Every structure is written in structure tokens, then in C-alpha cells.
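Just one protein chain is left out here, and the rest sit where they should.
Order as written gives the chain letters A and B; numbering starts at 1 within each chain.
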Amino acid sequence: MNRSFKFILIICMLFAVIGASACIGEEKDRTAKGAGSVESSQELVVGISTDVSSWYLNMFAAGDARFVWSQVYETLVRLDPDLNVIPGLAESWETPDDGRTWIFHLRENVTFHDGSPFDADSVVFSYSNQSYVRQAVLKPVQSVETLDAHTVKFVLEKPMPLPFYLTHVAWPVMCPGCLDAEGNFVKPVGTGPFMFETQKKDQEIVLTRNEAYWGEKPLLDKVTFKVIPEAATRVIALETGEVDMVIKVPEYDVERLEAEEGIQVHRKLTTFTDFLQFNCDNSPFNDTRVRQSIAYAIDTETLVNEVLEGIGKPAGGRPYSPVMMYSDPDLETYTQDLDKAGALLEEAGWKDSDGDGIKEKGGTPLHVTLIVSKGVWAARHNPMAQVVQGTLREVGMDVEIQVLDEGAISKLENTGDFGMILRSGYFVWGPYPKHFFVHHSGSPYSHYHNETYDQLVNAADMTVDTQEQEELYHSLQSFVIEEVPAFYLVHEEKVVATGSSVKGYTISSEDPWLNLSGVYHGK
Amino acid sequence: MWKYIAKRLAMVSIVIAGVTFIAFSAMYFAPGDPAEVIALARYGEDLSASQIGTLREAEGLDAPVHIQYLIWVGHLLRLDLGKSLVTSEDVLAEILQKLPATAKLAIASLLVSFLIALPAGILSALRKNSLLDRGCMFVSLVGVSIPNFWLGLLLIWLFALTLHMFPSFGYGSLKHFVLPALTLGTSLAAVTARLTRASLLEVLGQEYIVAARARGLDEHTILFRHALKNALLPVITFAGMQFGYLLGGAVIVETIFSWPGIGKLLVDSIFARDFSMIQGCVLFIAVLFSLSSLAVDILYAVLDPRIRYDRHD
Partner (left out) sequence: MTDMIEKIKLTEKAYLAEKRLVFGEFRKNRLAISGLLLIAVLCFLAMFAPEIAPHDPLAQKLDSRLLSPSSEYPFGTDELGRCIFSRVVYGTRVSLGIGLLVVAATSIAGTVLGLLSGYMGGFLDEAIMRGVDIVMAFPNIILALVIAGLLGPGFSSVVLALALTQWPVYARLVRGQVLSLRKRAFVEAARALRPSSFYIMRKHILPNCMGPVIVLGTLEIAHVIIFAAALSFLGLGIQPPDPEWGSMLKAGIPYLRTAPQLTFFPGLMIIFTVFSFNFAGDGLRDSFGQPANQEVLAR
């Protein structure tokens, strides 16, 4: 064999081996071409941070999946951009017995994407006891029945303001045609303005216009959601024109983007409030004084003004965002007082006896962990966590930051293997403060047990009388300020940025409702 | 030679067995009951406690560790790497789905590295100790010292943010390849250039080249007809090591550029504490790397029987 031939052979074989493996998934990549290149095609490319990992009602739509779901699926009850309850797939509803039974009158002449009619049966299908929402959130629902083709009755164990609960886009109405004859999920079929077209795992999801949409016809032909996990990369993609719209824009980019020609920044205060969740089952957070000390130590004004560039509202411990129902405007919140914070710790028995700046009790240093998610909120939470760490060090608490994936955090939360978790809004869709349940003993993730609190919560959620609700929710808020089962930091402002050609977008307070109905590409 | 190949095969089998052992032990780092973790990995999330109990008996998960290991290897032999603890998807299918992206990135980076390294290395060797040589070697030394994560960020800053020439993330068109392949390829080029130079210098010093010179053959012919092909043989077979370098570097480069490959899958799984996926990725990468080294070695043995393989004797 000629030697140069051998040499070429080696190279060829090497490339062939790698090349062959490259071809395994090749055919899947064909659909990606031409994204966002032609403006006149009315295709919108949106940068989101996570892929849609589930499309069916048996699983919660985690991460940014809800932004995509809200294009494909719709709920019986909806919210307008300012969180007022408006009709969705149900035209009207009533409760004949103060919240124990709810009757929904469904919109007629609505069809699913597969052409089948939307009717009472599909509602029963969507809220069957197989659904995630029945198992996790709407446990008091006893039955869902059809009264006629377009009337549905929900029967509950106890009175509950059900319509508020049904606004969440993670439990929409799905078509029984999502499943095949064997009951396996095939593809998402909803009633929304856009229809599912294709999905490439961790890369993109393509939706096309639903020509038969019952409401205002969408102006866009096609919407492509690109999955870009890093917030910074997402913003860069907008600036370079790779995408037309990005959600969850990090605060530090807002000022620069606002100054940039052609880019529009949309901001709105949401129902979300970042908070420090304590594990009140274990030392040191089983002592109320330690939790109060943290509340006095952390300056939430600084967090907003210095870390988040003035975007958002300092909460100072207030659990309900000002845009939520029954948020108490006169609530007395915390302002920073480091002396008081230190004194409270000493009162709780933590003293710095060896002069290293860290307090001890019985020889144990005051060392706690603070878990921060690696996911969507990392961009805002990482600096916040470090400021919290720095501040708490000043009062003698040694904080160790752990960065973990959302799923891993849930597991630790479940087992109680944590000290503090920095959380974004939790259980806070819509204006109704359902989120009180987070600290209820009955919540699987709660690590706070207080009978008074539980009773207040039970009472508040049992009534449909607004006057009574208001009083109860006000006292719940005062309770949270007093007892600090969690310390609420910042009422989050949501930031969406759009490219120069994007017109007709209105931002809404309700986070997952990315309303694309009036959006189009213009000059 | 056949003896050599047989021996290499035997050794790779031992190595792969060891690799499976290391991968298996990863499960024992998982919090909670390893048996439960393994059961979940095998049958997906929706298992009740009683089901796990039944499974534990049925599958021998309460057996001693070494028996469990053997059962697990049995599953491996049937190409069953289990299911993701997070998404319940099949681990092997998931890895195979990510493989093309990583493989393509590796090829592109290899091309970039050869394009830079071969000319640089050859020129340096031909003008040994010249200013050019010193310059090239200095640059390559700086090159090996640049961490690829920093280079990646620098390239993003320059070409994506400032010049708007190439996309900073994603996967799909040819444009998406430019920055990741440059990042991964440049640092590889630094090593390859040095190797090319050293190898060519060695060949140029050998008798037959000296003899060729004495016969009055012109430098051009000597270089291209005689020296280069002999000098590049070690460079090419060094690709085994380069392949390993690429796989390792892919972890970082894929993370920076949101490249949907195996490296990013591994990092994501670590943060998600998805132990079965971590296990699968590690196992897959190690086996792939071992087999590719084996292939290169055997190929080398077949093509160049002159060389004795006593590296391991």
C-alpha cells in the first residue's frame, strides 16, 4: 500500500466515523431553516428560557411552558391585563349556594384545533380526577358534571372562590383528541389562537395560526418559541435580531435596552413576590426571633434600588403584591435595623464569643444554607442572594449559597434538607391570594406549623363574602409580618422586550399570559 | 499484530468494566435509598411505595451491592440505561438524540484546529528557531493557556455583541457553528501545532531525509513527498487524544453557547441531580472515548506494522 494513500485513508476513516454518528439525528434538523429571516411573513420569534416538557393535563406545565400553553390552550375564566376576571371559554358562571356549587355556561361555536367541537364533555375530560389540578390544587372538587352540551357543574366539598382558581393557564381545557384510542398522549389540541406545529427538544417550538379561532383573529401566521436558558444570551439574541421578543429580561439590561433604538421595553408590576423561605422545623429558624432578625437585617429597598436597578417594589416582608386582591396598603412592613437584628439574635441565644464575627450558640456557629435556583430566576436571584449573604454576615450569620436546579430544590424542600430557599413568586397566578397556602401545615412543602395561621387560612378560603375575605386576608398579612414564616423581599416587575418591527403588544400583569393576539410585524 | 489487537481488545474490555463500576457507584451518591433511585430510574417516576417494595424484591434491589451491580450490568448489556429521574425519558434515547450536535461540533472544531495548526506547525519546523518559529510557538503556548470558557465569552463579545456577525447561541444553520467551533478548535490547534512541529523536526532529522538531501532532491519534494506524510502520521493518530479533548471541551463550550449536545446534557443533569442521566452520559462518553482510542490504535497497527506497541508492556 502506498504510504500517502494510507495517510489519506486514516483521515477519511476518522471523519467517516464521526460523520456517521453525526447523521443519526440529521433528518430532524431540516425544519429549522429560515427562522425570523423574512419580515413580511408575520412570523414572530420569541425567546423563552425553558422548553415545554409536558403538554398534557396530568403534569404541571413547569418553567416557561405556560407561555406556550397560553397560545394553544385556553381556560374557562380569563384575566385581562390588569387582572380583572373576564369570560374565557365560559361566557358566564354562577354559584347558587355561596361557593359550594359552580355552574359554567360555555361559549358556543368554538372548535378545537382538530375540528371537533368544544363542549361540556371536554371540560369534564379536562378536569377529571386524573388531572394534575384535581390532584394537587383543586382537591375539594368532588365532581364535574355536564348539565347540557354547554353547561358544566362543579361540585365542591367546601365553599371556594373557584373561578379564580380556573384562571390558571396550567390547567386549561384540552380536547379529548389529545389522546389516541389507547389513551396515550399524541399531541396538544386546544382551542387557542395558535396551533401546535413542531417541537425540537430544548431548541424550539413552532406554532401556526388557528384560522378557525373563535375570538379576535391573530395577526401572526406563525410563532416560534426559541429556548434560550441564559437570560444574558436571550437579550443578546434580541439585540442581534435572532429573536423578535424576549421574556424575563434581566433588570440590569433594562436601562441599556431602553436606550437602544428600535427596542421597546415593556414593564409591569406582577403578582410575583420573591421571598426567603425558612425551614422553620429546624434550628436556627424554628426560633421566631431568628426569622425576625433576618427581616430586620435585610434592606429590601437596597435590593430593589441597587441590585435590581430600581425595577420592582421593595416588599419589606409584605406577602401580597400591591396588584393582588386584599393586599393591605396600610400594612406595616420592615425597614432595616441592624442593631435590632443583632439584638434579636442575642436574645435567641446566639452570641459571638470567639470574636470571629460569626455568632455561636452552645459551640455551634450560626451557619445556614441559602439555596438558589440555577434556572430561570438565576440572573436576579444570584446577586440578591449574595447581598443577603453579605448583610447577614454583618449581624453574625454565616450563609452558604448553594446553586441547584429547580427539580433538585423541590426534592430538598420535600425532605426538609435546607435552611433557606430564595424563591420567586409561588402559587401566585391571578389576583386572588391563594399563595397563603404555602405556609399552611397542610401544604406538603411547608416547613412552618402554626395553628392560628392554619385556622386563618382555612377560614379565608372558605368564604365567598368579599368583606369577610378582606378582613381575614388582612390579618393573615399582619400575621406573616409578625411571625415571619418567610421573609418577602421584592414585588417583581415583569420585563418583556420587543424588537423594532413588533407592534401591538400589551404587557399584562398576569405572568404566564403572553398575549399575542394583537401582535404583528410592522414598519 | 493480531496478538497486539487481541491484547488491546482485552484491555479495553477491562477498562470498560471498570468504567461501568465507577458509573454504577454514582447512584450511591444520590440522596435517599439507592435501590429506590435505581427503581425510579428503571421504571419512571410514578411509583408508589408499595410498588417500589415489590420491585425491590423482584429486581433484587435488596440484594448485596455486587449482585445489584451484576443485575445492572445485565441491563446495560441489553442497552437499557434506564430512565431519567427528572423527565422519565429513556436515557440512551436522550443521549443518542444529543449525539449528532456534539459530533458535528467536534468535526467542525477538528477542522478549525487542523486549518490553523498544520500550516503553523510545518512552517515552524521548516524555519526552526527563526523569528517565525519562536512567534508561532509563543502564540501556541499562549493558546494552550487560554481557557476555552474565556475565549468563548470573548468571541461572543466581539463577534456577536459588537460586530453582530454570528449568533451567540443555538444550533441549526452553518452560522451557529462558527463561534463554538472556533472556541473549541483554537485551543486544540495550539496543541496540534506544537505536535506537528515536533514530529516534523524529528522526521527531518532522520537519515533518509538527510540522504534525500544529499541526493540533491529539492526541499519542496523532500517536504511533501517524504517528510510530511511520515510526520503527520503521529499527528493524525493523536486524534484519539484530541477526540477526548473535544469531548471534555464540549462540556464547557456547549454550556456557553447553549449547544444541544451531550456535554450540556451532562452539566444540566448534574444540576438537576438526575443521577441516572449523569450515569448514562458518563458511561457513554467513556465507552465512546475508549472505543475510539482502540479504533485509532488498531488502525495505526494495521497501517504501520513497523512500530512496536510496548506502551503497556
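Note that a residue touches a chain if its C-beta (ideal position, glycine included) is under 8 Å from a C-beta of that chain, and two chains touch if they have at least 3 such contacts.
Source: prediction; values computed, not measured.
> Just one of B:93, B:144 or B:163 touches the chain that is missing; which is it?
Considering all chains, including the one not shown, the answer is B:144.
> With respect to the chain omitted from the figure, which of A:96, A:115, A:262 or A:390 is a touching residue?
Only one listed residue reaches the unshown chain, and that is A:390.
> Specify the residue from the set A:45, A:89, A:195 or A:231 that touches the hidden chain.
Going through A:45, A:89, A:195 or A:231 one by one, A:231 is the residue touching the chain not shown.
> In the whole complex, what residues of chain A lie against the chain that is missing from view?
Residues in contact with the chain left out: 230-232, 235-236, 250, 252-253, 256, 302, 306-307, 374, 379, 382-383, 386-387, 389-390, 400-403.
> Which chain B residues touch the hidden chain?
Against the missing chain, chain B presents residues 11, 14-16, 18-19, 22, 26, 29, 141-142, 144-147, 149-150, 153-154, 156-157, 161, 191, 194-195, 198, 202, 234, 238, 241, 243-245, 247-249, 251-252, 255, 266-267, 270-271, 278, 282, 285-287, 289-290, 312.
To be clear about the criterion, only the chains that are shown with their structure count from here on.
> In angstrom, rounded to a whole number, how far apart do the mean CA points of chain A and chain B lie?
38
> Any idea which chain A residues touch chain B in the complex?
Within the complex, chain A touches chain B at residues 1, 3-4, 6-7, 9-11, 13-15, 17-19, 21-26, 29, 32-33, 35, 53, 201-203, 226-230, 233, 236-237, 239-242, 374, 403-408, 411, 415, 417.
> Please name which positions on chain B make contact with chain A in the complex.
Against chain A, chain B makes touches at 31-32, 86-87, 96-97, 99-101, 103-104, 106-107, 110, 156, 160-161, 164, 167-173, 229-230, 232-233, 236-237, 239, 258, 260, 268, 271-274, 292, 295-296, 299, 303-304.
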